[in-house]
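Only a single protein chain was left out; the remaining protein chains are all shown in position.
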Amino acid sequence: MGKGILHYDFGDKVEVFLLVKSSTKGIASNGKPFLTLMLQDKSGEIEAKLWDASSEDENAYAPQNIVHVCGDVNNYRGRTQLKIRTIRPTNETDTIEVADLLEVAPLKKDVMAEKITQYIFEMKNPSIQRITRHLLKKHHSAFFEYPAATKNHHEYVSGLAYHVVSMLDLSKAISTLYPSLDTDLLYAGVILHDLGKVIELSGPVSTSYTIEGNLLGHITIMVNEIGKAAEQLGITGEEVTILQHLVLSHHGKAEWGSPKPPMIKEAEILHYIDNLDAKMNMLDRALERVKPGEYSERVFALENRSFYKPSFHK
Amino acid sequence: MGKGILHYDFGDKVEVFLLVKSSTKGIASNGKPFLTLMLQDKSGEIEAKLWDASSEDENAYAPQNIVHVCGDVNNYRGRTQLKIRTIRPTNETDTIEVADLLEVAPLKKDVMAEKITQYIFEMKNPSIQRITRHLLKKHHSAFFEYPAATKNHHEYVSGLAYHVVSMLDLSKAISTLYPSLDTDLLYAGVILHDLGKVIELSGPVSTSYTIEGNLLGHITIMVNEIGKAAEQLGITGEEVTILQHLVLSHHGKAEWGSPKPPMIKEAEILHYIDNLDAKMNMLDRALERVKPGEYSERVFALENRSFYKPSFHK
Amino acid sequence: MGKGILHYDFGDKVEVFLLVKSSTKGIASNGKPFLTLMLQDKSGEIEAKLWDASSEDENAYAPQNIVHVCGDVNNYRGRTQLKIRTIRPTNETDTIEVADLLEVAPLKKDVMAEKITQYIFEMKNPSIQRITRHLLKKHHSAFFEYPAATKNHHEYVSGLAYHVVSMLDLSKAISTLYPSLDTDLLYAGVILHDLGKVIELSGPVSTSYTIEGNLLGHITIMVNEIGKAAEQLGITGEEVTILQHLVLSHHGKAEWGSPKPPMIKEAEILHYIDNLDAKMNMLDRALERVKPGEYSERVFALENRSFYKPSFHK
Amino acid sequence: MGKGILHYDFGDKVEVFLLVKSSTKGIASNGKPFLTLMLQDKSGEIEAKLWDASSEDENAYAPQNIVHVCGDVNNYRGRTQLKIRTIRPTNETDTIEVADLLEVAPLKKDVMAEKITQYIFEMKNPSIQRITRHLLKKHHSAFFEYPAATKNHHEYVSGLAYHVVSMLDLSKAISTLYPSLDTDLLYAGVILHDLGKVIELSGPVSTSYTIEGNLLGHITIMVNEIGKAAEQLGITGEEVTILQHLVLSHHGKAEWGSPKPPMIKEAEILHYIDNLDAKMNMLDRALERVKPGEYSERVFALENRSFYKPSFHK
Amino acid sequence: MGKGILHYDFGDKVEVFLLVKSSTKGIASNGKPFLTLMLQDKSGEIEAKLWDASSEDENAYAPQNIVHVCGDVNNYRGRTQLKIRTIRPTNETDTIEVADLLEVAPLKKDVMAEKITQYIFEMKNPSIQRITRHLLKKHHSAFFEYPAATKNHHEYVSGLAYHVVSMLDLSKAISTLYPSLDTDLLYAGVILHDLGKVIELSGPVSTSYTIEGNLLGHITIMVNEIGKAAEQLGITGEEVTILQHLVLSHHGKAEWGSPKPPMIKEAEILHYIDNLDAKMNMLDRALERVKPGEYSERVFALENRSFYKPSFHK
Partner (left out) sequence: MGKGILHYDFGDKVEVFLLVKSSTKGIASNGKPFLTLMLQDKSGEIEAKLWDASSEDENAYAPQNIVHVCGDVNNYRGRTQLKIRTIRPTNETDTIEVADLLEVAPLKKDVMAEKITQYIFEMKNPSIQRITRHLLKKHHSAFFEYPAATKNHHEYVSGLAYHVVSMLDLSKAISTLYPSLDTDLLYAGVILHDLGKVIELSGPVSTSYTIEGNLLGHITIMVNEIGKAAEQLGITGEEVTILQHLVLSHHGKAEWGSPKPPMIKEAEILHYIDNLDAKMNMLDRALERVKPGEYSERVFALENRSFYKPSFHK
């Protein structure tokens, strides 16, 4: 496949296949229509402008199509941009598929599934275990396909499952150091906390919000799902309320979308673990594009800070 | 019954029956235990200190008992206080009952029930009508007993139902002036918006929060109830999500407990009508104790403001 | 007149008369001057770019001129834009007048004047009645011409009077449900609350802020006017201070421009009624452009929210 | 007169005449009434408790009475308190007067009046000069009696005038360094900025807020006064609006009570000079009670900070 | 030693040795002096009032004395209090020492010192290693004596070192899961982050703030120390600035005392690890006093939340 589009330097000439992630029509100041294309491969995404776009172009370069582009990697106001020389849709002779161009989690689905199964297996409280297993099974296929978010962190295929697996490993490491933590609650909280995203979001590609997503949000959706699961499984008892509370409170504060703040210990720690894994993911992604002695782009979800890579880091 | 405890002036001597609302033990600076009693009749509540309280006193004056008190109405740091001369529990010869001393809504239950039934009857969308009727029926008895809150507004027996009836009348008046409003959504939103309080709160007397109330809150509880009701009634479709959204968003902002702000017109107006009725209730209660040309006590839920009664008001 | 400019769909060709609301000169990236025209008819306003604009164009298409345009309705970054094919100033043979193109309140001036007169007539307190009548008479002609604001809500000819009439009707409906309200104060507060805008703003077309408007604001201006009116009419007494307070506090909070928050009941309710009518106006305008199942544009004055029109609304 | 009450140390025995500033009745934990007296002499004020207070005591020790006290200066929770051994009202043989016990500004009224007259004399713009002179004359007697505030800073007899004189001198010094400042506006702004306090507050002793003070505030009151003065003097022109703006904006921000922030240079500087003089006054008063190497009491109006007096200060 | 003072129930009679942590004199409402004593043993601290305290009592029960108390454990306004029956200072025959009553970290000093030495040994960057070793050595004795804070978390003897050891273990566990982290920076950051507290605070018992602590704070103090250490060791290069930045930014935000937010990855994670360990410490301490099915006291440093211990926890 050659190297990814994000690994070229300013001024490099490229000839690559890319997937159209989004396409927005605009009118240039000369009065002619143009397209702002978001093009991606596994390495990430790059913006490109297609000037003087005809309506055929609009169809040919609609989202989810693959295109072949020759062009130059430019620096436009501090952001990388692909200047198109020639562009064409793929045809039958091109041996490229969508899956070749989508960024995916660094772990395979079955590896992740196995790890999560093991964590569920380790749970000792049967109510917690059964509800968690039930809901994971119910949404199994989407859970292993969806990104963890539309942007900011883990925004790739299987990102949601990968985020959960990282958090489970982190939960285990932290519980070893602080043995007063109830790992049943922590593991269940981790597995369920963002599961509502499979209903909140439209899917793994060109992700947008569903109406339920907009009007209720993934937290409320999943709290409801837990309630229904308990009813279906005939489970009653405080475990149901506590699991709902873990999901409800995992954003930490009312302003951040949790109408109740964490009120049990594991809920507080779940919020922390979620944040820590998301931040590590954002920091690594921001800094992997940067050389020692340089500053990263500003990271919106980290209060718009720019991060410095020490010059003594290789 | 004579006049209510709140209608006495500073310096008045009183001899009355009162209901113990709460009792808190403390140690006085002379080292002896004392009780801080919150005593109430229909007119409202008044604080009293019982000095040198024995453990018999503690039992005799526990919450929900009725007591007979002789004493003086005093002003302690700007707040009314009852100075106890003599106090005794009631005995068989006293012809007083709890119901005689509880403040209740100004409308009778059956009158309110009839009004609400009529509003449900006027709904045209069958999904909305059925879910509303189902949930009201399920929680019928508590709904007509509970207060609307533990403090601040409508904090009396049947306060919840009375708040709902006032809001329904207000909804009707406003919809007449702004005919673009969907009265089905408004009426259903009004009836359901605080219904979760029958699970959040412990009951109509000496009201406290349940564990579900603390960990989930009445909004989340009722959003779940709507989901389950729809499932049970076999109702699907956007109406379910919209009803859930109406309840979810009725506090208006994340900081105030609504993880989603109002995103449909009737949700915005529901938030407004809820606020307006609560404020009118608080204002009327604060000002009914005040003479023209005077200021009310500070009202906590109205940003701690004190209100002035114009001297040209009678 | 044909249908309004706002009722065309993307891609429609139009041939219409429009009023120039504003015209801003810019330099295009090709180095040539262009005009950004805000064009309006009764249905609302639309942006258009006039490329390669000569200085004659600048004069011909200055604000308050009427133009004849042939063009296409386009979508530019999610906003409607008019792409100009041909444009020319009107000439004597065109039978179009400014008044034909200005959006006006849905009620006629004399109907509104009569309604307001009736409300003043119903006042019982002579001081309140005389001051209100005096100030309305003093600013009568502007009051019935001016918009209620330069943007956000009721931003059309006679918008101020229409806003006042709606609020008066709302005041009456609410006072019927909460009879402890003093309608004299409510009605006077409604009529006077924004009257200072006739001094704060420049006028009904191409509205901007006057120097008094910028340095003092309509609230302070009207509080002064009430003081002078009372002096002129020889009225003393608490009514004057209370009327000034109603106007002073009607924005509700210091941060929103009221140096004193509402401290009498009717002031608090006035603030509410003002808000409710403004919100209804904004919501109706935002949603009338939207089909069921769609979201409105973001509404700046409603915390930048986008509103959803349920798909079961027709 | 002996040394002031504030200059005694903890443990000192005192025998002094003091003025009752305020008296609040409470009920002690032993059930008996007591009075919390705020007693003052020129050096400042001190709290004292009068236990087992009879209703005769209440009258005898009401505000504005002079009392003779023997007692001990104590430290109660970090605050100085006067423990009463004996207390009695004054009688004819006591040669003490209210004026002997009130703290007054360090400059005499006629000295201050002369300074202010000189500053008005230096004004060059006749409109500004005439309005300032007119309003100062209208409120002359109160202006030289009132404190600048009920607490926080310059809270003593003639405090308002003294605050103004200090600010005038500061204005002159600053204008010398920044000659672009218009001293007419600065001097007029200084003289008028708090003049509304003579209507907002009840008077120089036991100061409280009037109804106009509560409902309108001194800023709005004075803006009105300027408007009426201009009308009476037949002065029109931008000077009137600018003077009103200077007063209106002198608190600097909406949250601090100025519905318009400073929008002319001199208004911004006026806000600064006001703050600087108030802060110097608060700092000096907080630190004059403190020895080198110690911290002052917390100063509420300086964000509740405690200030350190360097040990190398004498 | 018998069980700790915190492990008694309300109503229990106790006869114990306790260390006076603080003693504050007050005047009771009967006019007599009393002492509020904070008494502690290894299990924690409890408040007690000593009524009618003589000046001999004041000396005998000054901070850092040991007392023998017989009394009752009471509940005063929801907080545990010790009601004193008899109290006496210790004498020669009592075989109790201060060290027996001070709460200490759960690990011994030499164990902690060995662990920290090992972490320093693992550092690969010589500049970072030398500065860390130098500063630890310079403040070695205080570092292993001081608490991590005056209240909130790790507020016991050797609390600072224990907090650091826990954070080091946590850093190691997290770095294993996220190998892009530079452990040199993390370990050095952990060891130095709060080391300034040995200058900011007065010592391990009855801890208060020094003047440097108040005027500069432990963050600024340690940033200075790093600068001086580098100068003394002849170390230059970016490592010095980065180490200073790690300490400077470890509170995360300007409002929380860090004038620069974290701008390198390890600084961000250091802030997280610090928080996580502090929170775990606070949560464990708050919940160890609580039975399943109950709520903890409110924890000030966790936004004043109360935490629930699930009833299915043993």
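Letters A, B, C, D and E mark the chains as written, and numbering starts fresh at 1 in each.
We adopt the following convention: a residue touches a chain if its C-beta (ideal position, glycine included) is under 8 Å from a C-beta of that chain, and two chains touch if they have at least 3 such contacts.
Note that the structure is predicted; figures quoted are calculated from it, not measured.
Visitor: When the whole complex is taken into account, which chains on show are touched by the absent chain?
Guide: Contacts of the omitted chain with visible chains: A, C, D, E.
Visitor: Would you mind spotting which of E:S43, E:N65, E:S206 or E:T241 touches the chain that isn't drawn?
Guide: Checking each option in E:S43, E:N65, E:S206 or E:T241, the one touching the absent chain turns out to be E:T241.
Visitor: Quick one: which of A:S22, A:Q81 or A:T207 touches the chain that's been left out?
Guide: Considering the complete complex, A:Q81 is the one touching the chain left out.
Visitor: Hey, which of D:N75, D:T90 or D:N125 is the one touching the hidden chain?
Guide: Of the listed residues, the one touching the omitted chain is D:N125.
Visitor: Thinking of the whole complex, not just what is shown, which of E:A62, E:L107 or E:M263 touches the missing chain?
Guide: Checking the options E:A62, E:L107 or E:M263, the one contacting the hidden chain is E:M263.
Visitor: For subunit D, which residues touch the unseen chain?
Guide: Within subunit D, the residues touching the omitted chain are 125, 166, 169-170, 173-174, 176-178, 180, 182, 185, 237-239, 242, 261-265, 268-269, 272, 275-276, 279-280, 283-284, 287, 302-303, 305-313.
Visitor: Over the whole complex, note the residues of subunit A touching the chain we left out.
Guide: Listed in rising order, the touching residues are 28-30, 34, 49, 51, 74-77, 81, 83, 295, 308.
Visitor: By the contact definition given up top, give the residues of subunit C that touch the hidden chain.
Guide: Residues in contact with the chain left out: 24-27, 29-31, 211, 214-215.
Here is the rule we use: only the chains that are shown with their structure count from here on.
Visitor: Under the document's definition of touching, what chains do subunit C and subunit E have as common neighbours?
Guide: Both subunit C and subunit E are touched by A, B, D, going by the contact rule given at the top.
Visitor: If each hop has to land on a touching chain, what is the smallest number of hops from subunit D to subunit E?
Guide: The least step count works out to 1.
Visitor: Among the chain pairs B-E, B-C or A-B, which one reproduces the interface of D-E, with more than half of its contact pairs identical by residue number?
Guide: B-E
Visitor: Between subunit C and subunit D, what's the gap in Å when you average each chain's C-alpha atoms?
Guide: 44
Visitor: How big is the gap, in whole Å, between where the Cα atoms of subunit A centre and where those of subunit E centre?
Guide: 39
Visitor: Can you list the subunit B residues in contact with two or more other chains?
Guide: 29-30, 211, 214-215, 238, 242, 263-264, 308
Visitor: Please categorise the chain-chain contact pattern as a line, ring, star, complete graph or other.
Guide: Topology of the interface graph: other, matching no listed pattern.
Visitor: For this entry, which pairs of chains touch?
Guide: Taking the chains two at a time, the touching pairs are A-B, A-C, A-E, B-C, B-D, B-E, C-D, D-E.
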